[in-house]
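Incomplete set of chains, arranged as in the complex.
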Amino acid sequence: MEHPLLEMTAIRKSFGNVTALEQAQFSLEKGEVHALLGVNGAGKSTLMKILSGVYSQDEGDIKLNGSPLQLRSPKEAKEQGIYTVYQEVDTAIVAELSVAENILLDTFAGGSSFFISQKKLYDDARRVLKELQSDNIAVGQKAADLTLAEKQLVLIARALVHSAKIIIFDEPTAPLSLHESAKLFSVIEGLKAQGVGCIFISHRLPEVFEIGDRITVMAEGKWVQTFDAKAASQEEVVESMLGAKLSNELVHRDHEIGAPQLIVEGLSDEGKLKHLSFGAAAGEIVGVVGLVGAGKTELAKALFGESKLTSGTITLGGRALKLKHPSDAIKAGIALVPEERRKEGLFVQESLSANASFPNLRRFSPKFFMDKRAERAFAKDIIGRLQIKTDNTETPLIHLSGGNQQKVAIGKWMSLDSKLYLFDEPTKGVDIGAKVDIFKLIRQLASSGKSCVYFSSEIHEAIGISDRILVMYNGQIVKEFSRQEATQERILLYASGGKEERSENRQQPERKSHTVSV
Amino acid sequence: MQAVEKKSAVKTGSSPKEKAIQFLFKYGAIALLAIIIFYFSTVSDAFLTYGNFSDIMRSISIVTLLALGVTFTLVVDGFDLSVGSTMSLSTVVTASLMVWYDMPLWLVLLLPLLIGVLAGAVNSFLIVVLGIPDLLATLSMMYIVAGLHRTYTEGYSIYNNMPLTSGGTAPGQLSEAFLWIGQGQMLGLPVPVWIMVILVLVSYLILNHTRWGRVLYMTGGNAEAATLSGVNVKKVKFTAYVVSGIFASMAGILFTARVGSGQIDAGAPLMMEAVAAVFVGYSVLGAGKPNALGTFFGAAVIGILLNGLTILNLPYYAFDIIKGGVLVAALAVTYVYAKKKFSKS
Amino acid sequence: ACQPKGEVSEEGTSDATKAEASDHPLAGKKVALIMQINLGTFSAQYIEGVKEQAGKFGGSVTVFTSEGDLAKMASNLDAAINQGFDAILIDHGTKEALNQGVEKAVEQGIPVVAFDAGVDVEGVVSLEQGDQKMAEMTLERLAEDSGGEANIVKIWVAGFAPMERRQVAYEKFLADNPGIKEITAFGGATKNTALDTQAQMEAILKQYPNEGDITAVWAAWDEFAKGAVRAIEQAGRTDIKVYGIDMSDEDLQMIQKENSPWVASAAVDPMDIGRIQVRYAYQLINGETPEEKVVLEPVFVDAEKLPSEAITTNELSEYIEGWGASEQGYTDDLKELEGK
């Protein structure tokens, strides 16, 4: 029999004493789309980075068309025809350069020509964008001016420039709308037809089943199982990913919803937000969902005094607020757990205790001088209450795992008695175990009478935790669901700008359990 | 899209090499200083005397004040290249207030400080409001303030009873009380040393043991997170630059009192030295960040080296090699350690 | 720009001379002053001398700054030629850097007078301080004061033509006076020369702590002397005397201070240098052919001769013979021009 296009066997990779991959394996045929699934941190990206020459494996073999291969740099991988669309868009885009230059970026490092003709550059870039049906993107503009989705398309275009043998798509659809995803799939179909092998990583199961031929599941750095996409069911795959059936144990609530607490009316800002009105009661968890780029983060920041409002009012506990700066919001009793915790929420080089005490320093320095004992005591208290895994209040946060860091980002608000908590994607990049802890925490806050607003693009999680769900699309709230009404399909429909009248009959509510994203 | 969170490979030093690096990081600078002092004292009896050390301390007092200001801006992740010029301006203004205008001492001490405040305020306007990066904004200010101070004196240094361009001689003199600040003694130590020690301690207390210090460090560590924790980052940066300006003008006042005249361009050469002192200070006791005690220590190391090398009769032109070498060593220890600690594999 | 008492008009060009700009052939001339270094009191006084004299002649002065950068100085010389000045004065610089420009100026008929620049082009008047003489004057006094037996510290730096001329005299003097020994020498022309010298001198004093270890300090430049004097004063060492060269008004204040260790200096009045340089320029403008090498007579300033009350260099001529009163460079024509 002919050799498979690609074969990776018994791959091991560790970073210091973290083992990211152990006994990982993967294979790919010509003209096949092979999907790679696994929870956060399962090692998907790491495996692909080994394949693309960013890391080199500690152990294990890679064979291309049956012949063994050592990939020491991204350049060597490219010389073998292996191209990658990286998950973290901004690590691969050079914002200062033009779109055309970004698309043809790989040709600069290894190329042979010395002078570069701008015209040829633009022509080549246009040709590829046309293939992607995205020739509305001007090739001369700076990449910095693109939207996230457009940047993603540029990265995809970059892989298409070359006659690739293998293209790795690491979560390419995360920032794309349904329509844009559909365009991408037709491109992938085209690649298949040309005999290119595609590796496709995604957390959205439906599309994995739509585009994939085979599905491989990874967990904890190991290969778990490989399915035939036509034959397998979504439940099987999820079970294989989690090592257990997905339980709905979260869906328990025992607290009372009280009087209205937050009232927002007609809120608009200078950017994306247009005329939003909603509210949240004491003890209520309100989910705000929407696709990436819908404006959830903007809304959270607007409620926190981070952006300039052009109209609208915010009332909290009966008091109208004028928020010029986050400090006003904090004084009024609002806390924000921001989306990008390392950038916006935490001081990762500083100790846990310094982070925990920071929003309310006055409490820890009654006489101007810091009372370090009180600070440490408080940090210990937080560690206990949130079950943060660390041995010491003075360790810099950079040594904590993502989930534990996120707990600190929440815990730092515990020194204040806030009325309203805003959570922006609090489970982003957090593993399953920590996720459950965080949900519990949010629940606890709600039971003690706080209002919580939960911003997320993980729709099923929002359904799980929220009492009420608002759907955002393009800076507006387009629909409100009670928990009972909310299904993933209905929400997704509104979130991608659709309306229910036309499609309601086709969406089968019982498929809810199939469409799980992890 | 999530951040790639990387855990440090090794938390507690394990291999001997790691341990050695960690030791160097914590005590390297202090060990180095001890060795230097020991060496010089074997070479010359004059070195390890009370008198010589009080002279060394006095000789570093001006640069230390300047460096304390730089420390504050570095703490908030800024950078102030204009301190040298601000010090020059303050030097000539201080002298001119006495020599040209015969002003009372309190005004002579107050007005230069206001100039420092103003310089800091303009710096922060450029940085915070216009959004010009710190380095570039303060570089421009360095030129502007230097030009202003020369224009103010028309290129002259200012000294007692100097002749005026308009004819006649200047009415005033630097008063004894004023000169005492730079040249006097108190309780067995030169007054500039007292001033320096007090300001170092105050800066240390503020930076390491008060609410403000915490806010400054946290702002420098992550301005965005500080904003979202309720800190007005603009105000904090403003404060840091103003403090830096004030320290620079105090350095200028001290310089005038020490030298007994308002020398033109006095501060320019001290700027780089102050920056060097702060960075050598990074490596003290493993702080790895700007800190007041480290800054003092950095200035002291450089001062002691220069003093010792003069005693050794090393030619003056080799001093810069030593100065740069110490700086590289301190930086290497700090950053090689940091790289090990937060290594990206 | 902020000096008090601005009653007298600020620039050299006074109203009085402007009125006559039209009727004298030598009136209303534009003079360019190209300087290598232009900070500090010496330079400021020198500029003032130039402006004063040019003002008296009814001319105006433009100062070109070079911040010590010879390439910039050469460029400034080019610019001055392009901009059509009537005369060019040069202060310091080197022959190699300036000769080309000076030749161009001479070709175009622009008179050039150089001070301590080492320029040697035909038709150019070169002024030079009597560097060797100044060194000799101070060293002789040093020998006299110490009775021929002394341990001295030399503060000197290489790399400047006048410094090197002084060094020649110094070495000859040491050879001729075996009783006088150099125990150590240092010196650096840093950007903060006086202060750095002070710190280094402090270290030297620590090294030689006993009375008599050091008899005297010979400073080849007043910036060095300033630093040394401060260090000695603050260490309370009354046994060490300082001898310096180049005295500006600021130094005078230090010399006059009670119990100052600074006992003597030799110098040419910086204002006089400026004045004389302008006079020669006007001689050239006037078509005369003065001698091409002019040595400025140095003056020996002896602390003992100074009065007890503070004076400035403007009044120094009352006490020190020959100060500020140089008539070098005057001709009858110029006297007449000034007199009007």
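Each chain gets a letter, A, B and C, in the order it is written, and its residues are counted from 1.
Definition applied: a residue touches a chain if its C-beta (ideal position, glycine included) is under 8 Å from a C-beta of that chain, and two chains touch if they have at least 3 such contacts.
No experiment lies behind these values; they were computed from the predicted model shown.
*Asks:* Give the stoichiometry of the complete complex as a formula in the chain labels shown, bearing in mind that each kind of chain is drawn only once.
*Replies:* A x1, B x2, C x1
Just so we're on the same page, only the chains that are shown with their structure count from here on.
*Asks:* So how far apart, in whole Å, are subunit B and subunit C when each is placed at the average of its C-alpha atoms?
*Replies:* Inter-chain centre distance comes to 35 Å.
*Asks:* How big is the gap, in whole Å, between where the Cα atoms of subunit A centre and where those of subunit B centre?
*Replies:* Measuring from centre to centre gives 45 Å for this pair.
*Asks:* I'd like to verify one number: the distance from the centre of subunit A to the centre of subunit C, where each centre is the average of its C-alpha atoms, in whole angstrom.
*Replies:* From the centre of subunit A to the centre of subunit C is 74 Å.
*Asks:* What does subunit C use to touch subunit B in their complex?
*Replies:* So the residues of subunit C in touch with subunit B come to 1-8, 10, 38-41, 43-44, 47-48, 184, 186-188, 190-192, 194-196, 198-200, 202-204, 206-209, 230, 234, 249-250, 253, 310, 312-314.
*Asks:* How about subunit B: which of its residues touch subunit A in the complex?
*Replies:* Touch residues, subunit B against subunit A: 1-11, 205, 209-211, 213-215, 217-218, 221-222, 224-232, 342-343, 345.
*Asks:* Please output the residues of subunit A touching subunit B within their complex, sorted ascending.
*Replies:* 15-18, 40, 55, 87-89, 171, 174-175, 292, 304, 306, 325-327, 329-331, 336, 338, 340, 342-350, 354, 358-359, 361-362, 365, 368-370, 398-399, 401-402, 405, 412, 428-429
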